[in-house]
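Below, a portion of the complex is reproduced, with chain positions unchanged.
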Amino acid sequence: MAKDKEKIKNFDPGFGVDYKTRTKRIINKNGSFNIKRHGMRKLVFHSLRSMGNLRFFTVVIITYMLVNLLFAFIYYLSGIEHIVASQTHLNVPDLLMAFFFSMQTFTTVGFGSIFPDDAITNFIAGMEAMTGLLFFAVATGLVYGRFSKPVIGIMSSHNMLVSPFNKNEDGLMFRITGLRPNVLVEVEAKVILAIDVDHSDHVQREYIPLELDTDYVAFLALSWTVVHPINKKSPIYGYSKEDMIRDNAEVLILIRAYDDAYGQHVHMRFSYVPEEIIWGAKFIRNYFTDEEGEIHLNINAIHEYENATLVGSSDV
Amino acid sequence: MAKDKEKIKNFDPGFGVDYKTRTKRIINKNGSFNIKRHGMRKLVFHSLRSMGNLRFFTVVIITYMLVNLLFAFIYYLSGIEHIVASQTHLNVPDLLMAFFFSMQTFTTVGFGSIFPDDAITNFIAGMEAMTGLLFFAVATGLVYGRFSKPVIGIMSSHNMLVSPFNKNEDGLMFRITGLRPNVLVEVEAKVILAIDVDHSDHVQREYIPLELDTDYVAFLALSWTVVHPINKKSPIYGYSKEDMIRDNAEVLILIRAYDDAYGQHVHMRFSYVPEEIIWGAKFIRNYFTDEEGEIHLNINAIHEYENATLVGSSDV
């Protein structure tokens, strides 16, 4: 491979080409990048939109408690004696009484069993009720913002395989399938091999696109096996697992699809490192027809493979 | 046709090429795929977004009742005697009283004719009112999520026809039209013929794109007749209805358009099987001008056709 390297125009998909030392894998198993960005400006809204459901509702509830505590103090300071409990034997400390009144006002439940009886308290209560409604307006906006974000529903095989592909060539391949009922259409795949070239004082990272047998399917209705044919034109022709480990190789996968249910494009990124690439194996088909001609797809069987003898276009 | 088959590069739009047996039609009459996917992860939100209106509001109401029942039990357990009915002769069982109080709190209607009179009940009521507002925040998000999804408004003719098209050729054609007031623009059509090739131990499914006379219209303002000309270059030149039945043929149609009212691309899929293809018929035009030069389109007449004599480029 070394001799062919000059011919390939180097390009950078956005991960940098020049490092002091070798790097860890660029794309982590969970799809995030192995890059720590210092000085980033986070937006509160963005954080609230992307955090988990449990955490989100915890934040909402804690904020609700704190705002009511704040209003309880305001009532306490402005004249707690003007918050009156009628028809009730409610016998609690003043601040707690103010807190209950605040909750009843902020949520606009307003039972009336506790009520304000002077001008200033009435005015504060009117402003608190408005604040409460705006609070829930923001919460509604955040809840919908969380819903409207499509959840990427693509599952990829745990392993990349080097399998027999055509009569005279092997192929480097992985499988993806749709995980959700959403229909994914216009699905495109790009595969890039990243390798390190050691120099005396630095490490140069090279990115080599691997041509695919098919880089597009109209639907992700079944599972799709994406294949790079390892023939003489391939930059990894004759490349072995040991070569990959030596070069700190990482096969970067970029998937782009259109989610018909959300009307949005979705992007997915993942990668395979040499430990996850198996030489001499092939995927077991995970769809079949029953006696009535109905097609069945077993999504969870996407990872399954069996041994296979290579034709020999790699590792020779 | 058999002799030409080698020349066509086989491709898979995402439905699989290799089966043990013949399959049923791939795209059902309602547009869904004839694929049972096992192991799919459904998202509650997605289900709530795509179910029918009646079912959705039933789910909301039942959830509302259950949540109020739950809060009624909480009040019951925490001290039912602290839910007090004032100025009222309301004489109902304790649990029912708690349920009514819960409904008045959860919806924040808070009449005050039933009210809490100790600390713990006041606190629970404050939390319930907040829960109620979040419940309706989620409901609002779901309602809007349902609205913001464009409803595909394309109607296709029940049948595909083989009609006389040009002087020396017939055409395989179908019609589509817009069903909604939304304007659909940049409309594209793809037509793919799927046929089965029987082998001793398996069935190979082949997908052959059929070239169209026009594969794009700027607007779907009238109806659009999509035509594959059956000339010597056509893979179905000389192909008869019996050939189609023998090959388990299915003509797959993919339509893509931009819905100007929603600012989203919409995709539509349907197919015709041999039983739905009529040899020797032509569509009756479904638009006309009145005496004032106004154009009228009769959407429901899109299915109508009459007999016609073929030129003979098919079925010879």
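Letters A and B mark the chains in the order given here, with residues in each chain numbered from 1 onward.
Following the convention adopted for this analysis, a contact is a pair of C-beta atoms (placed from the backbone, for glycine too) under 8 Å apart; a residue touches a chain by one contact, two chains touch by 3 or more.
Treat the numbers as computed from the prediction; the structure is a model and nothing was measured.
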| said: Out of the whole homomeric complex, 2 chains are present here; how many copies are there altogether? | reply: 4
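The rule is short, and it goes like this: only the chains that are shown with their structure count from here on.
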| said: If I superpose the C-alpha trace of chain A onto chain B, what rotation angle comes out, expressed in steps of 5 degrees from 0 to 180? | reply: 90
| task | Express in whole angstrom the distance between the two chain centres, defined as the mean CA positions of chain A and chain B. | result | 27
| Can you list the chain B residues touching chain A in their complex? | 11-16, 18-24, 26, 33-43, 45-46, 49-50, 84, 86-87, 104-105, 108-112, 115-119, 122-123, 125-127, 129-130, 132-134, 137-138, 140-142, 144-145, 148-150, 190, 254, 262, 264-267, 269
| remark: Touching chain B in the complex, chain A uses residues 57, 60-61, 64, 68, 87-90, 92, 96, 100, 103-104, 107-113, 136, 139-140, 143-144, 146-148, 151, 153, 178-183, 185, 187, 214, 217-222, 224, 258, 260-261, 263, 285, 287-289, 291-301
